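In what follows, a structure is listed as structure tokens, so that the remarks can point back to it.
Note that this complex is displayed minus one protein chain, with the remaining chains in position.
Right, subunit A next:
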Amino acid sequence: MARRKSGASDKPDVEQLTEFYRRMLLVRRFEERTARAYTEAKIGGYCHLNLGEEATVVGLMDGIEARDYLFVSYRDHGYALLRGMDPGRVMAELYGRSDGVSRGWGGSMHLFDVETRQLGGYGIVGGQLPLATGAALALQYKETDEIVLCQLGDGATNIGAFHEALNIAALWQLPIVFAVVNNALGMGTTVEMSSAEPELYKRGAAYRMASARVDGNDVTAVRDAMREAAAHARSGKGPFLLEATVGRLRGHSVVDPAAYRSAEEVAAVRKADPVLALHAQLQAAGVGDESLAAIEQDVTTVVTKAVEFAESSPKPEVGTLFDYTYASPVPNDTRRRPAEPLFPEVVAK
């Protein structure tokens, strides 16, 4: 399939676009606030942001159903927000607090919520692909009409698990959509430097898998493409490989100044900023500055409250350290902290 765009002849649905704008702005402001909290050392570990990818995140999330399952990469904050997780609990996870969506065990890269069926962000590049494929196997096994959306970055298309998972998904005709968010960079390495076929959606041909590429800065186009891909997978026609091309507004992670990028490249990405573009589009469509400012205010309030919630959430109790090693209790599990002896009675002697 050729590169897709939302049709110029389609009449823009201003109400829908305004709602998309609100969601994109939520991701934008949440991520900006996250970057600040990270630089204030309130968030630890690695921290990867969706800045620049907002149209794709919103489009993908609007194109699937609540009953569908989602597996994503470690660049996962925006997905969690749009999947319906409470922004306060998402921020609490970044803060490593007990109210975090993963109870403070996962952090930024590992946002999981069984209620909203986001079955994890995954810190190992491409680790989610075989898992998502197996989840789709379970859906096929149970004969449901649910599907799995497996989001991944461009870098993940070069690991062995990509090939193994796509081959198995196609071989068994599993109900899954693989959505490659191609931000053109795997850390500092370009897609052209790392992929012999840089038009990543074409990889589907190796598995006789339907595939398409969409402009990831066009939220409506992404939503429509996701809907088509989901309908394909849901109808029993097997998996679908969807590629969305986007720009990465910041470094690979919060701490990366991205010195390897040229000024021209950065300027081009900024010029294509999907949030600013949609803002301008809404203005041109007659949405008043007052309405747009109200959205800005609402989103800022949500983000501020999320930070307040995270700040006030308690740190996990040390006494819970051994609560999540095993789901079923097992005798002789070694529950000891670093200096504790295996046989206290011997040491006491």
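Following the convention adopted for this analysis, a residue touches a chain if its C-beta (ideal position, glycine included) is under 8 Å from a C-beta of that chain, and two chains touch if they have at least 3 such contacts; residues count from 1.
Everything that follows uses one rule, which is that contacts and distances are computed from a predicted model.
Colleague: What is the protein name, per UniProt, of the chain that does not appear here: "Pyruvate dehydrogenase subunit beta", "Aspartyl/glutamyl-tRNA(Asn/Gln) amidotransferase subunit C", "Sulfate transport system permease protein CysW" or "Malonate decarboxylase acyl carrier protein"?
Modeller: UniProt lists the chain that is not shown as "Pyruvate dehydrogenase subunit beta".
Colleague: From the listed residues A:50, A:102, A:158 or A:313, report the one that touches the chain absent from this view.
Modeller: A:102
Colleague: One chain isn't shown here. Among A:167, A:194 or A:291, which residue touches it?
Modeller: The missing chain is touched by A:167.
Colleague: Extract the touching residues of subunit A with respect to the undisplayed chain.
Modeller: Those residues of subunit A that touch the unshown chain are 69, 71, 100-106, 110, 112-114, 119-120, 122, 124, 127, 129-139, 141-142, 160-161, 163-165, 167-168, 171, 323-328, 330-334, 341-343, 346, 349.
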